[in-house]
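Take a look at this one; I'll ask things after.
Only one protein chain is missing from this complex, and each of the others stays in its spot.
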Amino acid sequence: MPHDGKNQSGVQEQGGGGCAALSVCQGKAERTGSERAHNQFLSGNEAAAEGVRLCRPQVIAAYPITPQTTLVERLSEFVAERAFPCKYLLVESEHSAMAAVMGAAMMGSRVFTATSSQGLLYMCEMLSYVSGSRYPIVLVNANRATATPWNIFGDQRDSVAMRDSGWIQFYVESGQESLDTIIQAYRVAEHPEVSTPVMVNIDGFTLTHTYDLVNIPGQEAVDAFLPPLKTANRLSLENPRSLSINIGPDYHLESRYQEQKAFQAAEKVIAQTDEDFARKFGRKYYGMAERYRCEDAECVLAVMGSVAGTVRTVVDRLRTEGKRVGMIKVRCLRPFPRALFAAQEAPCKALGVLDRNISFGYEGALYTEARAAMYRPGASIRTLNFIAGLGGRDISRSDIALMFEKLARLAGGSFEEELQYIGLRWS
Amino acid sequence: MKPRLNKDYRLPASEEEMTFGTACATGLLTAVNSGWRTFRPVIDSMKCVHCLICWVCCPDGAIDREGRELSVDYDYCKGCGICAHECPRQAISMVKEGK
Amino acid sequence: MKEIRWHGRGGNGAFTAARLLGLAASVYGGHYAQAFPSFGPERRGAPVLGFTRIDDVVITDHSQIVDCDCVIVLDETLIDVADVLKGLRPDGVMVSNSSRSEVEFRKTFDCAGVKNLVLLDGTSIALDVLQSPIVNTVMLGAAVAAADLVDIGDAERAIGDLMPKALAGKNKDALRTAYKKVKAMSKT
Partner (left out) sequence: MAIRYNDLDDRELMYGQKSCPGCGATIAVRLALKILGERTFLCTPACCVAAVTSVYPQMSFFVNNVVTAFPATGATLAGMAAAAEMQGLEDVTILGVAGDGGTADIGLQALSGACERNDNVLYLCYDNEAYMNTGIQRSSATPYGAWTTTSPVSEDGTARGETRIRKNLFDIVAAHRVPYCATASIAYPKDFMEKVAKAKNVRGARFIHVHAPCPTGWGYPTEKTVEYGRLAVETGLWYLAEYENGKIKLNLRPGQFKPVEFYLKGQRRFRHLNGEDFNVIEEQRDREWALLGAKMKQD
């Protein structure tokens, strides 16, 4: 993802008309079909809103919740300014938000909604309605702790709790990646072999409220990348349909088998979409997971979300000190990049997993997933689970350096407690 | 014409025949309801004045008015007896099945 | 990388200043920048923080700013309630809105350790130029001059971009006025 040097070097937009001009219109950009790519200084939520705008959903329904609010505020402004043709439904709850966008998706419209934390939990019932019937809906979740204790700050317990809702889940590292992933998400969701809803998770505050330089692709380029939604999975006067029907024991397994196959197809489609995106927009995210400086790494730390950016800086610094460290950035929790973890082998000696969640009575959820994928008899890689960043607690560079220190000790053969709480005020 | 049972319908035998997601074509009848009845309505066309109250009141829409005389679609009549009970001319009698 | 911390009160535009600085540095200056507020619900009048990071390479670090190269205080009364000197690097700059002399300021607020201290009566400039006591763009001009953070022209362009037309002109004037004053101080 990172491209060094002066940012005006610009981004190639093939098919979008050569080198993108650096436009200097912040906020009230002229939005025409021929709008060029340009840079803005935006919060993660605003960047996400730009991503949604470029995908032109026909119906948006959303209910406000911190820290998602500035995203839906910006979208309601776009709709009021007629930046794209869209009906924005001011619904009375998150449950209704998801029900309303499902209703519109049933009619064959492209739709969008966003929520966070308790709102996502309140939507939970609708999430399975949407995924079971395979409507290609895109949802942004601003990751936030779940009550109680009441806490509006970031962690990933909300979306991790929805792991088995049948939604594809992306976790992103930056505002730019939020914007880009939303565009990718629609293309993945709407792929006929996938036709599965996608949840794009953006760390609350750390990303949603942090301003950053964001390149906004041109509308034409996005339109070419993401053609209008076509699906047979919809109502129509020409081909009347019964949708979201009851399927009993006789064919329920067969229906679920289809869903699993859709996720298997999604693995390839996510990788392909990312490659196509990189060709068109010049930014690459490595599909379901990125390996950062892992080639000869002895100690590797696997993470999800914005902390990946901080880990990059620590890996870079430790590398200058000659330490062989690397990072796996898990971008998709579902489908899970099982092959990448399964292929983890020497020289890797220790793998740590940083979880901004905890599944009480066991361990961090990503840790369980990673270890299960890595399992084979006689495997020699040792593992540690770091629980950190809950309820908005900062994960500092020194916290991450400490994790690598522990991994190095583990790699060297010393004993380390498997489940570690980073920054716990007492031990 | 009342909708009819699709006698040719076969449940999916392969992955390709399985419905996509939960999307099915509307209006597919794969079973009849005739086995639900203990009594069946029989219309005495001599008494019937074609007021259509039975046709309107039938929960199953099983009264057929398209012919010259009202008739009953016994594939889908469940024998509830509302038609007979509501008929102002007592033109419908409920007859025990099997007789 | 330069890391900057802003101290203000909710509703006084401290975070807007942090954003303006980031916007000036990135979109107009050709560098990379990051700006974020102290996270949480905004409450008018409560002490708040704003942060800006500026670098020549992409900034991927999403941890909080602890050590900083520049601290900007929009209201000197905050010094009693917030630890404004926390993490200020030894060669860092503190810029504060104050009508006091440097001697009096250092005595009053116990900041003997601060090597580079720049004081500006921002409120007077704001009242004069903006006819309002909002000092965020004034103090942005002061900080740009004191710590050489961005090109002042880029800061002006950022104001023109982010603020409504009716406000942008006067705020550019306020920015310039403060910038010139602080530049003049350093020459003497």
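Just so it is clear, A, B and C label the chains in written order, and each chain counts residues from 1 on its own.
Note that in this section a contact is a pair of C-beta atoms (placed from the backbone, for glycine too) under 8 Å apart; a residue touches a chain by one contact, two chains touch by 3 or more.
Just so it is clear, the model here is predicted, and its values are computed rather than measured.
Using the touch definition given at the top, which of the shown chains does the missing chain touch?
Displayed chains contacted by the hidden chain, ordered by label: A, B.
Given the contact definition stated above, which residue among A:37, A:104, A:199 or A:288 touches the chain not shown here?
A:104
Where the complex has a chain not shown, which of A:43, A:58, A:273 or A:385 is the residue touching it?
Candidates A:43, A:58, A:273 or A:385; residue touching the omitted chain: A:58.
Contacts of chain B with the missing chain: which residues?
1-3, 5, 9, 11, 19, 24-33, 36-37, 51-53, 55-61, 65-66, 76, 78-82, 84-86, 94
In the full complex, which bits of chain A touch the chain not displayed? Write them out.
58-59, 61, 85-87, 89-93, 95-97, 99-109, 111, 125-126, 129, 235-237, 240-248, 251
Assume only the chains that are shown with their structure count from here on.
Based on the touch definition given at the start, go ahead and assign the chain network to line, ring, star, complete or other.
line
Round to the nearest whole Å and give the separation of the Cα centres of chain A and chain B.
That pair's centroid distance is 52 Å.
Between chain B and chain C, what is the gap in Å from one C-alpha centre to the other?
Centre-to-centre distance between chain B and chain C: 80 Å.
Approximately how many whole Å separate the CA-defined centres of chain A and chain C?
Taking the mean C-alpha position of each chain, the two centres sit 34 Å apart.
Which of the residues in chain C come into contact with chain A in the complex?
Listed in rising order, the residues of chain C that touch chain A are 19, 22-23, 26-28, 30-37, 39-41, 56-64, 66, 157, 161-162.
Per the contact definition, I'd like the list of chain A residues that touch chain B in the complex.
132-135, 195, 232-234, 239-245, 247, 250-251, 254-255, 258
Spell out the part of chain B that touches chain A in their complex, as residue ranges.
11-12, 15, 18-27
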